[in-house]
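Once you've had a glance at the structure underneath, I'll fire off some questions.
Only a single protein chain was left out; the remaining protein chains are all shown in position.
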Amino acid sequence: MGKIQTVTLFADWEPTNDFKLGLKDVEGKLTYLGSQVWRNPELKIVEKEMPSIGSEEVLIKVKACGICGSDVHMAQSDDEGYVLYPGLTAFPVTLGHEFSGVVAKAGEKAINKRTGKKYQEGEAVCSEEMLWCGSCRPCADGYPNHCERLQESGFSCDGAFAEYIKVNARYVWSLEDLRENYDQNEVFLAGSLVEPASVAYNAVIERGGGIRPGDNVVILGGGPIGLAAVAILKRAGAARVILSEPSEVRASLGKKIGADYIINPLKENFTQRVLEITEGLGAKIYLEATGLPDKVFPDIEQTIWQGKQINSVVIVVARSAKKIPLSGEVFQVRRASVVGSQGHSGHGTFPRVISAMASGMNILPLITKRISLEEVPENITLLQTSQEECKITAVLK
Amino acid sequence: MGKIQTVTLFADWEPTNDFKLGLKDVEGKLTYLGSQVWRNPELKIVEKEMPSIGSEEVLIKVKACGICGSDVHMAQSDDEGYVLYPGLTAFPVTLGHEFSGVVAKAGEKAINKRTGKKYQEGEAVCSEEMLWCGSCRPCADGYPNHCERLQESGFSCDGAFAEYIKVNARYVWSLEDLRENYDQNEVFLAGSLVEPASVAYNAVIERGGGIRPGDNVVILGGGPIGLAAVAILKRAGAARVILSEPSEVRASLGKKIGADYIINPLKENFTQRVLEITEGLGAKIYLEATGLPDKVFPDIEQTIWQGKQINSVVIVVARSAKKIPLSGEVFQVRRASVVGSQGHSGHGTFPRVISAMASGMNILPLITKRISLEEVPENITLLQTSQEECKITAVLK
Amino acid sequence: MGKIQTVTLFADWEPTNDFKLGLKDVEGKLTYLGSQVWRNPELKIVEKEMPSIGSEEVLIKVKACGICGSDVHMAQSDDEGYVLYPGLTAFPVTLGHEFSGVVAKAGEKAINKRTGKKYQEGEAVCSEEMLWCGSCRPCADGYPNHCERLQESGFSCDGAFAEYIKVNARYVWSLEDLRENYDQNEVFLAGSLVEPASVAYNAVIERGGGIRPGDNVVILGGGPIGLAAVAILKRAGAARVILSEPSEVRASLGKKIGADYIINPLKENFTQRVLEITEGLGAKIYLEATGLPDKVFPDIEQTIWQGKQINSVVIVVARSAKKIPLSGEVFQVRRASVVGSQGHSGHGTFPRVISAMASGMNILPLITKRISLEEVPENITLLQTSQEECKITAVLK
Partner (left out) sequence: MGKIQTVTLFADWEPTNDFKLGLKDVEGKLTYLGSQVWRNPELKIVEKEMPSIGSEEVLIKVKACGICGSDVHMAQSDDEGYVLYPGLTAFPVTLGHEFSGVVAKAGEKAINKRTGKKYQEGEAVCSEEMLWCGSCRPCADGYPNHCERLQESGFSCDGAFAEYIKVNARYVWSLEDLRENYDQNEVFLAGSLVEPASVAYNAVIERGGGIRPGDNVVILGGGPIGLAAVAILKRAGAARVILSEPSEVRASLGKKIGADYIINPLKENFTQRVLEITEGLGAKIYLEATGLPDKVFPDIEQTIWQGKQINSVVIVVARSAKKIPLSGEVFQVRRASVVGSQGHSGHGTFPRVISAMASGMNILPLITKRISLEEVPENITLLQTSQEECKITAVLK
């Protein structure tokens, strides 16, 4: 079947003293605690065998694949050489999980959810990154984001910084709807954003309960997830979308993508500004997408406390090990709540994100730089230090 | 205090033989079954005393008031002279309940929900039409649209086709938010549409459960409620808003206000068209706003049956005495449901409609004709026969 | 591996003239429209090969299996010899899908949802009957009851009126929790009721939205589903559980299982009685489990109309081809809704039913007769004419 080019991450299995092999870990191969095991990460362009597919799988010719923060953290190491990424990993692995492409081949039982029939060659598609098992209790109950036996594309099995990738059809979603409003290239660029946009959608719509047209929202943090949330909540009818983000580059992207107001939390008083903008009301949704919850939560709470809005929901989507100091009384008096959010699968999220994109929600501005597959390693390295770019995306022929 | 001009409806209390005075009816004065009691309706321009307000009331100088279908039916009679409107009525009464104006005077306890303080003179406002009691069980439980002791502005007490109207502050909502994006006149025109738009909002958002961005919706019937629903659901992020409406005038208004597709159900196959437009999916929401449920329901059901969409909700907002023939199996296999909807009060609906209008949801095209207070009677009569206009609105100085 | 005894249904593939082979039908073997194809059904005790399992499957030694109404309809024919059951069928097939047993063998990847590890021999288990694919859009979205590629145990693949059955572990649920409060035999009898109880649970809790403690409910129809719903809603804190059922045998079972009041709809005025019992309020939930929706719906509607309760939900769980005549105004004025319900899978239903049974919800009285595997055919035949028994259950050693 020939060979394919890939961007593969290598690292050494050298567990720290603290590490204990977990029940689902595999000695020398796979762990749920990456940063305690993997040392000396190295990115290489490597040739691999063309994947051969099973009866429920599709082979996808990759057309676009974006670099995610976790790609950066897998390839980045601390002072002792351990990778920064703390989660599920099995190296060496082809990186890349925010991708789109066209179906090159499909197994006999590889069903296209759009048509109910076997995938056809040439169908534009994207895929979930979370390979949920479909059989554990959370999966059976309808919560695949909390699968007990998750595998992850580009983390624990080969990803999409490659010419081809194979995926079980259950994780694949058609992008054909995008063709009407996007040109040939844009279809795949937009398609590569479906995954991160679905993380944002899961956070604000599924976990946060969404909004009703006319509600106000505040997004804290203008990374790709925060910015996608800006676009989604604007689309959902938010009256005032407020983005709190100190970087001017990100703030200007936010404006382009749907934010009505920008707050620079380093220069302005967050609470005062939110209350000014909302005429004393405050917001229905506060999305914590900064990764600094200990820093921003007191401001959020103060705004909820002083504003007249009841039923506010604070959604914590960014990961952080920091404790969040919560004042029960604020949440009692204002009938507020806090929810944690993870993942992008299930709940009709992927197809709705695609449908929203197809009908006018344009988040292409998130992609600020296009590169070739060969340029992926250097750009992953670049992102370890630079915040100039938002999403850097490899485009393949 | 001086006199004010009003458009008042007179009629004779001549109960039919079938009529039995209800528990809450008042002999010669008020009934819950208008069409069985009132005969020989007559619209007159009448001078009345300036209303004097209580401590919780505001006096509103009316700036705009639209003609509603129920105004038409109250003034229209059948072959035996009985009015067509079947509901709560107490004649003679000043008509008019879709209105806006400015506060001319406020009682000591007339609190502005926007500020939490007493209403100030000059505040732009509109009002609910449903004067819920706040004390019966549905009201106490949070369902004022189902108040057991409802009074209705412009039906059972004096309405807003008048220079001034008094209303308890609890029903009044500030329009000040509109001033930023609407000019002086438009503020009040838009404000007079808040009431009908809230009927639509209550139907599709509160009762229908709303949508998630990317869902498809179908609105059947392009009257003011159906058209407002078009705008609201577009605002809520619907991917494809489909309006089924035979009149070209209405269809073109629909397009202007947010419909992506129009179906002419008299010329096209409804089910086939919906499935074509949605690529075989169908819609999450079907709004029955035609008043002909027996005619359109089989089409809706067929579309649900043939489409792949599960969890569809059919919302019945238009009133009709016709039985709806429902096939249980369709609703079982497609996990669908039917809900009835009435009213516009409670659930944060009025303030959210105003907020949505203030931030970009423009439904001013619904108003196709502007008239003076004096022209109201002839235009109410006109609407008995003509469907040329959508909303005819009296503008006062 | 040896042989096993089974109760197998044979029939001839003789499609009627109206029948058209569907997309997912298989000529001579499988159809989605049983009653248009299968003729001359015959039940036989047949020996088959012991099933051999795949890596995700478990082999279950059957301990108890109840006869369901659909078993009866598959074996029963009309005047022209066609079977009565209208749905998915592939004959010859071993019948039986309401069952429990113990794990005899498990594949390497056959994970026990209770422990997160491979199934152990001897684990008491039951299984869903609906073999959802886990990959189509409804499955991926979390709605396995609406799977587009459903197979059904005991309908389109071999069921549990047999000494052994194999099932993919994803459909299997542990009954170990029952051991504390049920004796050795009861564990399996109770376990065989989990499937029908889950159909009821899905209807009233998942689809009907459940109740809050203190609400009233009405169940129409005292078959196994209706009776299980009685027990579930009593358990959920219903203040007054009213069962409408003409048969005295069923009514008395209803009382035993949790009904507070019985209405005999053939002798009493349904609406009047419900309003008497509920002191004029009516019910939050009306479960249509009679299969005669055209007959009972007008009574339900009248009760909703006359009662003070708002937000009533009518759940249609019994199958019927009859049209239901719905009055929109009733559902508008009373803020009511109608939902269709099918299936028992997903939404955490099976494990919660088991947990409820384990902690005190006893529905064993539903089983009114215990038989051996050999007696299954004659008892299926018996149920074609007799309504004396509720659930007849085969008990295996």
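Each chain gets a letter, A, B and C, in the order it is written, and its residues are counted from 1.
Just so it is clear, a residue touches a chain if its C-beta (ideal position, glycine included) is under 8 Å from a C-beta of that chain, and two chains touch if they have at least 3 such contacts.
Remember, predicted model here, so these are calculated numbers, not experimental data.
J.: Sort through A:Val241, A:Val316 or A:Val353 and give me the one touching the missing partner chain.
T.: In the full complex, the listed residue that touches the missing chain is A:Val316.
J.: Specify the residue from the set B:Ala169, B:Ile367, B:Leu383 or B:Leu396 that touches the hidden chain.
T.: Per the contact definition at the top, the residue touching the missing chain is B:Ala169.
J.: State which residues belonging to chain C touch the missing partner chain.
T.: 114, 116, 177, 201, 205, 210, 212-216, 232, 235-240, 260, 279, 308, 348, 351-356, 358-359, 361
J.: For chain B, enumerate the residues touching the unshown chain of the complex.
T.: 56, 111, 113, 116, 134-137, 139-144, 148-149, 168-170, 345-348, 351
J.: Using the touch rule from the top, list residues of chain A that touch the missing partner.
T.: Residues 137-138, 141, 143, 145-146, 148, 207, 288, 293, 308, 310-311, 316-342 of chain A touch the chain that is not shown.
The definition used in the following text is that only the chains that are shown with their structure count from here on.
J.: Could you report, rounded to a multiple of 5°, the rotation needed to superpose chain B's C-alpha atoms on chain C?
T.: With C-alpha atoms aligned, the rotation comes to 180 degrees.
J.: Could you label the chain A-chain C interface same or different, taking same to mean over half of its residue numbers are used by both chains?
T.: same
J.: For chain A and chain C, what's the span in angstrom between their mean Cα positions?
T.: Distance between chain centres: 40 Å.
J.: Among all residues of chain A, which ones touch two or more of the remaining chains?
T.: Within chain A, residues 116, 348, 351 contact more than one other chain.
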